[in-house]
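Before I ask anything, here is the structure I am working with.
Complex shown without one protein chain; remaining protein chains in place.
Going by the order they are written in, the chains are A, B and C; count residues from 1 in each one.
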Amino acid sequence: MHPIVPDLGIGLVGYAFMGAAHSQAWRTAPHFFDLPLHPRLRALCGRDPGRVTEAARRLGWESTETDWTRLVSRSDIDLVDVCTPGDTHAEIAIAALRAGKHVLCEKPLANSVAEAQAMADAADLAAGDGVRAMVGFTYRRVPAVALARQLVEQGRIGDIRHVRAQYLQDWLTDPQSPMTWRLDKDKAGSGALGDIGAHIVDLAQHITGERIVTVNGMLETFVRERPLSDGSSATHLGGDTGRGSSLGTGQVTVDDAATFLARFTGGAVGVFEATRFATGRKNAIRLEINGSRGSLAFDFEDMNVLELYDADEPAETAGFRRILVTEPGHPYVGSWWPPGHGLGYEHGFTHQVVDLVTALGRGDQPLPSFRDGLQVQCVLAAVQRSAELGAWEPTAAPVPAA
Amino acid sequence: MHPIVPDLGIGLVGYAFMGAAHSQAWRTAPHFFDLPLHPRLRALCGRDPGRVTEAARRLGWESTETDWTRLVSRSDIDLVDVCTPGDTHAEIAIAALRAGKHVLCEKPLANSVAEAQAMADAADLAAGDGVRAMVGFTYRRVPAVALARQLVEQGRIGDIRHVRAQYLQDWLTDPQSPMTWRLDKDKAGSGALGDIGAHIVDLAQHITGERIVTVNGMLETFVRERPLSDGSSATHLGGDTGRGSSLGTGQVTVDDAATFLARFTGGAVGVFEATRFATGRKNAIRLEINGSRGSLAFDFEDMNVLELYDADEPAETAGFRRILVTEPGHPYVGSWWPPGHGLGYEHGFTHQVVDLVTALGRGDQPLPSFRDGLQVQCVLAAVQRSAELGAWEPTAAPVPAA
Amino acid sequence: MHPIVPDLGIGLVGYAFMGAAHSQAWRTAPHFFDLPLHPRLRALCGRDPGRVTEAARRLGWESTETDWTRLVSRSDIDLVDVCTPGDTHAEIAIAALRAGKHVLCEKPLANSVAEAQAMADAADLAAGDGVRAMVGFTYRRVPAVALARQLVEQGRIGDIRHVRAQYLQDWLTDPQSPMTWRLDKDKAGSGALGDIGAHIVDLAQHITGERIVTVNGMLETFVRERPLSDGSSATHLGGDTGRGSSLGTGQVTVDDAATFLARFTGGAVGVFEATRFATGRKNAIRLEINGSRGSLAFDFEDMNVLELYDADEPAETAGFRRILVTEPGHPYVGSWWPPGHGLGYEHGFTHQVVDLVTALGRGDQPLPSFRDGLQVQCVLAAVQRSAELGAWEPTAAPVPAA
Partner (left out) sequence: MHPIVPDLGIGLVGYAFMGAAHSQAWRTAPHFFDLPLHPRLRALCGRDPGRVTEAARRLGWESTETDWTRLVSRSDIDLVDVCTPGDTHAEIAIAALRAGKHVLCEKPLANSVAEAQAMADAADLAAGDGVRAMVGFTYRRVPAVALARQLVEQGRIGDIRHVRAQYLQDWLTDPQSPMTWRLDKDKAGSGALGDIGAHIVDLAQHITGERIVTVNGMLETFVRERPLSDGSSATHLGGDTGRGSSLGTGQVTVDDAATFLARFTGGAVGVFEATRFATGRKNAIRLEINGSRGSLAFDFEDMNVLELYDADEPAETAGFRRILVTEPGHPYVGSWWPPGHGLGYEHGFTHQVVDLVTALGRGDQPLPSFRDGLQVQCVLAAVQRSAELGAWEPTAAPVPAA
């Protein structure tokens, strides 16, 4: 049956972990949500012709490209979705924007503030022509996180005093776990800091509605050398750049763990920790926010739950309540299943598509914008500078040369 | 890009809650799993032409039918998926099997043992021609549940002594919550017992590998009259039969809560409880199984977790461990996301499609079979008889008249 | 420093697990609570002179007796505390009451309804002379349980629909775990049913303020023969009757597990389970109560917490809240530590002493009375009859012969 709304032609660059998640989102969103435009999975782009063809078949794309410059110039493509490693984001996204394509770009926006700055500038320029750019901080779209944002906005927890944010993984705990592009500074820009720390920076700022103004950080690389593996052992977590079959060891040039103290615009103090060495924690994005009237707590390993403490309750019946965020009135949830029937990881990507396409339909700026992505990049850069200097660093973007 | 395996033409009857879940599963399965046949969403069937057309568009079906007998006779349909209320299961499923179509039928298999018996007989007959029938006890395909089954099978918890099974919902707690077909014995067969009790009966037997031999039950209807609502307020949970707009009150003719004691083939004792009046519990399918060497515990409200207690551990370090069932080695999980990135409710349906299509490809009997569904029906009937008699009842199917 | 209130001379019979707990309570209560009488630990009574002397030294008693009939007649004893196995409760308690001593008797009140009836009658008679009797259902005095009672009384959860009560232990899981008096019907009356099932019967009735009117039960003994051990291996859990050193095996004559369905006076339905075979559960007293306006949940393995679900909350922020029952306004808590500094198992016994001595000071009947204990005994007896008959049994005490 033909959809009754205009098509939105999508071109996706990259088909590893993120590519699979984005594909599922583009395919699924129109079946659960009313969208003003119907996403068409027009073309999947990757360098290896055989692999991209196989991926397109698997992921449901109509055609393939092996050169992203061709993808960007195709007239049936309205939106370019960038799911490649961070070192290529700026080039692809800017070219796509210049070609008049909307852009959805995976986080972190870029590997450096300079690149992110150029991307934000390109996005601002394109916006004048109604061309939109958005950065993919997907976890904002987990219903429990969106609910947390609503509750803070409504003043339910009062003035924010503490932000406690952790992103804990353990996939590098084993020193024999092989090199991947994610451990190579040239490709990934940074390690835990940019890959997962970026998420908790965005989430903390998004939920509180405040910005981090100054940071004091510490970076650590526990295992500095790792075995090289041939490309065939590529995994979801980062094998999509196939480093060839030469064996031996490779230098880890990024941080395994990043921790930092922070101060927020509204006076709150924050403690952040991102690590791939938290043995037993698989994808524990943990946020706890303490305000003058209440508190919120979230852990992605129990992603359908938000905990709320309401300090206005009498002490005798106050307690952290475990809100199962599966009610029809909860963000995004009404389009899915009845109460108690939880959502999974990939639903955040579907919600991202919904928010993006809805904004496009309305001619609005989808959020978070490239400028928001730049601001996160500035926080990450400040953490890195701070860790090198052993001192507090402001997060403000360096003033651009006149 | 065209799939490289033969098509499997699907016809789906019903497009409410279950219809949406099954549609998502048929659409999604081939994108994450290698299937021997490629499901094609050929036709969606429902009585109201306008609504079925709208549903087909939304859910992604190629065409519609308003008469299931036509659907069953279409040559491009290889499998009929039955998602209607229980009173129509037998008629549709048997007709489909006779027409040489594979059948996937939602649970409970039927509203009576007699109907279920007829269905199981029809399925056995069809099997001679390679036509397969399966009943949709989806929760078996939650990875944590599938892992529980594996661990019991491996002997990890030894001989089973206790089964503690609860299915707790609360959507009827409010006496003003309106009538639906699910509260009408003619449509639904029974209340909590058949709707959700069926699931925990199947899960308990599936995980333990044992059968319930005798039961002693109690049924209760707390609210016996409820307001009628017009069809427009139809909800996911049961509005698909639109009872017209006449107002007033309707008689609740099914149980709100069903509890029963049970004995298993292997000597274990069981306690079962299914209710829609457990205020605050939304979809709490809870299973705890105690064996001579360990225990397992599961709660669907935290569906990506299985708890395991290993009694072979030294007492000093023994404890229920919270296994995050998101590792590549866990059932079904390897085809999805990295560790810690949980799945949601609908993934069980996708796994059901995977198991069904895989069995069809191999020419195997998919499980659970209609005969398995009949056995569950016999347990439910025994609970009902037992509740009426106030005595223990065997679950064995009554001997058919000669 | 001398206390400024009159003394209350205590005589304790039994010095095993319960004796130790009661001793700690008698010693500790006056240091944290304002009592109208000052408990003096006058005499500890046990059959073995050497062991009772050693126990008295350890537990802080001023003197010893080896014959309880002497204890009961001592003029410096005002209250006899009975901590022996159940088969001796009636004789000792009745004699003490007749001698004008107040009595605190461990649960279950007796091993049979007849004995319990005689005890309740003796207590009623003694009450005419201001002599008081109380049965020791200590768990009522866990602050979280007392808070649950308050909340139900205040109507916070509305009309009760469901009671879900479990008492799960695992100390018999190992078939080589030796015989103890607790597995001998002559000494203990019953197994899990009377020992731990009695507690959840009392708790369920106490918290709901309702009585169980009819039951349908199932008893099971998984391991019917166990090795005998000599008395030297006496443990906290029941070694205080030292069965001599003859080895071999002994017959387990009580239930390992007891489960039953129940109906309450107010229309609620209940499911009860008491077992010593729940591998991995050490002392899991779990109660969940669902009402029309909310729910409560408790687990003794996390004893300082009560969970409350308030259905009057908007669905978007409703959730089971984890009340840390350590606030000054919580029952008993104000006399202890600041918020968040939890109490332990033995504090329930101290609170029992407080409530008992306070009632004695006021000339009130302490609760639960022997008549309350008799009523629990009648429920247990009904479960046992019901399990034998395979049918529902009323809990009402048999009408005494005219």
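Everything that follows uses one rule, which is that contacts are C-beta pairs under 8 Å (C-beta built on N, C-alpha and C of every residue); 3 or more make two chains touch, one makes a residue touch a chain.
Treat the numbers as computed from the prediction; the structure is a model and nothing was measured.
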Residue among C:A56, C:M179, C:V223 or C:V254 touching the omitted chain: C:A56
Residues of chain C (touch criterion as defined above) contacting the omitted chain: 1-4, 17, 21, 23-24, 27-28, 31-32, 53, 56-64, 169, 171, 235-237, 281-284, 300-305, 324, 326, 337-347
Touch residues of chain A, complete complex, unshown partner: 157, 161-162, 164, 166, 170, 173, 175, 216-218, 220, 222, 257, 259-261, 263, 267, 269, 271, 273, 275, 277-281, 288, 290-295, 309, 311, 318-320, 390-392
On chain B, residues whose C-beta touches the chain left out of the figure: 147, 151, 156, 307-308, 310, 314-324, 327-330, 339
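By our rule, only the chains that are shown with their structure count from here on.
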Rounded Å distance between chain A and chain B, as computed from the means of their C-alpha atoms: 36
Distance from chain C to chain A - Cα centre to Cα centre, in angstrom: 55
Chain B-chain C separation of Cα centroids, rounded to whole Å: 42
Chain C residues counted as touching two or more neighbouring chains: 318-320
